[in-house]
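Note sheet for the following structure.
All protein chains but one are shown at their positions in the complex.
Chain IDs A, B and C follow the sequence of writing; residue 1 opens each chain.
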């Protein structure tokens, strides 16, 4: 408990009826530093949180309010946006300059500063001037550097897994050429709205690739890799697949390294030393072991004369890849203990 | 092979784009007695069969034609209807009296002759006069009695499982009071159109009851039980549930019997002796063992001084509970070998 | 937080390497009233908790100690037994009379006082004299009546679901004859040891009945029904099935009632008024909505002139049906707030 009731945070979630919004509410409602919570939804205004997200019924809670960015901004200490990509850049500019001290956006809109990269994957940005204030909130890498930041873009779910896998190599200047990530996602990654590829008869025992000509998360990941490595043309391929899983992302990185790396595990352990939510494992991670938690599990090995490194990364796409990381980012920005409200271990087996 | 190419049947499927329609095509295309096949669909007219039903792509095949009941009736030797419930009674009356020798309907519309029973579950029938020509095609019970029939209503998926489980008891006059069937179905039972309860994140690890105040299939099942037992108020409860399975129905019958039945297995084995698609097992059936086949597996035991009988029945809802039984009915009606084109064993494990 | 560090409970888990043991540790480690935790395991002595139960790795934690009932009894304030059925009656008598103030057993061994009932399902009891001290801890029904109890047997997973569904009817004297429960369980119910029926290729898309001639949980459930209804021959049938689910039990109760019950929902709501972990829903419960939580969701409807009642109950077999109920029982016995450490909502979708 970090403060008395009257000093607890007022937190608003804009776009609360999707899976990420529901997960934000699940994590924020019992968060020790959070006092009042409000949630806004266009499609479910007037409905109870528990009616839309069944497990919230057990946590008590209120009703979704109709969208009111200005009102939310005036009221909240922390404002989360969990809107569809492209929508954040329309509404976030509505926040007055004296807006809430902390705005955390979970869409892609404010993750990428290089407009060439952005437009190659997303088209033209509608509010490029609003980008300036935002930093990229890859919490497990940035850590205390996020303290005091007021505008933070939470990384995408695939980008989080890919970047956690590639960061130690990129930061050490070891990347020999464009690395490749083979990633799989569960069906919650496709959102709350039923469609053919998430129809149970179709998805239950299926597996298929998509966006393999260039997944959008390659853009934000490339920007970070360039930043870490100092190489202007740094890039990464993220080949994405849909698996018959509900929650979770598993990423396998294949990277050629500039010089032999006989013990990649040591490099990774050092890179994530003291980071509370990243564990470098002795064997390839099981996705199920992190489902429901904010933890990422990594494993690295080398092969082919130690010139090729394979890194596996497992995370819960809705927690580490979205809402959990967003809460972690809030903790870091506000100077709370990083793990506050995130100390749960996951559900296994599940 | 039962005949030369020129004597093979011309078969039409009206309503071919749903799961039952696709399954009918899958079974009819390689059927030795079937020559030409045509399929009609309102929603997918002009599309290829393989584009709509992926596994049909391997069987070659044509395109869906726009609905044309009269044209189909004039052309076909056998006309299958796989339309939504309520739609068959609108279009089947369009078939001219000199229509095809064999019409097989897979909807509920022509399964129930007692209009009190029908209307209690479905509302008023739009074409009651068309009912007269139809017989109820529970193939594994009726067998050769279907020979020469020209208008056959294929039982519902739950009704098939429930009736196979209850038939030996009802026919022996043993039913002491209203028996209860607890049944579970896979997600294909909900059809091809995505909705919340078949959304993969919702359905993948879920289980829930529905229609437990009175499932529609109770009506047709009651009519058959009355016919078999001679008791005017014969009835059955079918309490239905959705399971995270794609294909299959599992039904558990709980019945009090009028007199102790110490060896219900013997009664069941005798009742289904020689029936090619019903196997009375020595232990409770596994649903997976019948998936992809036209077989039903049954098991019966008694308890509580042999006054209570528990019968389990497993079937593939799309094969035995729909398309497979429809083809079996076609074989029986036309005097072909009952197993013709249905000799496949299923896919296990799958 | 209910006390300072030095007054927190010392808690021991005997049999900590199974799924129930792991779940106990998951709930006890962050429990506000719990201080030190120790866990004992014969098969995994010396291994870390997180090595055996992956999600515990995130919670820190220790190592399994070799079995030492006497030592555990001398050390602990609360002693949980999560041993295979039949094993508790061998080791619990080893606890000295001045043993820990609270012993909670999760096996079947001390649930049933009527030795005729017990032996019909389990064979002869090895320590019937040890039974006397034990009460049956159906937490959501017993509530504050458990306060001060020192020896509590936690109900079985199926029995919990069945009894929550039948209790309001039994207590109101409405049961007309032996009710039937159709129940399904996930694969964690079969334990941590791989076997054919939990082999993924076999189980993943399967469904089958077992123990339908008389499931063991019928015994403890019958004893409670007799106690509630005052009818000496009270009984219940529990027809159990295995579903391709990992966690959870869904039970459907079919009961004839002595007099018409037009609004069973009202009876159920009144019966569970104020009980924090039972919710009477307006529509049939979804199992997924309670997975990972200590909540049970119920729904009741009547049919056939209101003389037949159908009640659905959904619970997490490892939480409400085992470890969660055990912690709830601990809270109640020790006079803590009933929901202490159990306020989590579950994971949905999952």
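Basically, contacts are C-beta pairs under 8 Å (C-beta built on N, C-alpha and C of every residue); 3 or more make two chains touch, one makes a residue touch a chain.
Predicted model only: the values in this text are computed from it and were never measured.
When the whole complex is considered, the residue among A:11, A:141, A:202 or A:257 that touches the unshown chain is A:202. The missing chain, though absent from the display, is touched by one residue of B:53, B:149, B:217 or B:237; that residue is B:53. Across B:188, B:302 or B:331, the residue that sits in touch with the chain not pictured is B:188. Considering the complete assembly, chain B touches the hidden chain via residues 1, 19, 22, 26, 30, 53-59, 188, 204-205, 246-247, 279, 286, 288-289, 291-293, 295, 343-350.
One chain of the complex is left out; on chain A, the residues touching it are 178, 180, 182, 184, 201-202, 204-210, 212-214, 237, 239, 241, 243-248, 250, 252, 254, 284-288, 291, 299, 301, 303-304, 308, 310, 312, 314, 349-350.
Contact between chain C and the absent chain runs through residues 19, 186-188, 192, 194-196, 198-201, 203-205, 244, 246.
The rule is short, and it goes like this: only the chains that are shown with their structure count from here on.
Chain B and chain C touch with mostly matching residues; of the residue numbers seen at this interface, over half occur in both copies. The most centrally placed chain, judged by C-alpha centroids, is C. Taking each chain's centre as the mean of its C-alpha atoms, chain A lies 47 Å from chain B.
A separation of 37 Å divides the Cα centre of chain A from that of chain C.
Residues of chain B found to touch two or more other chains are 201, 204-205, 244, 246.
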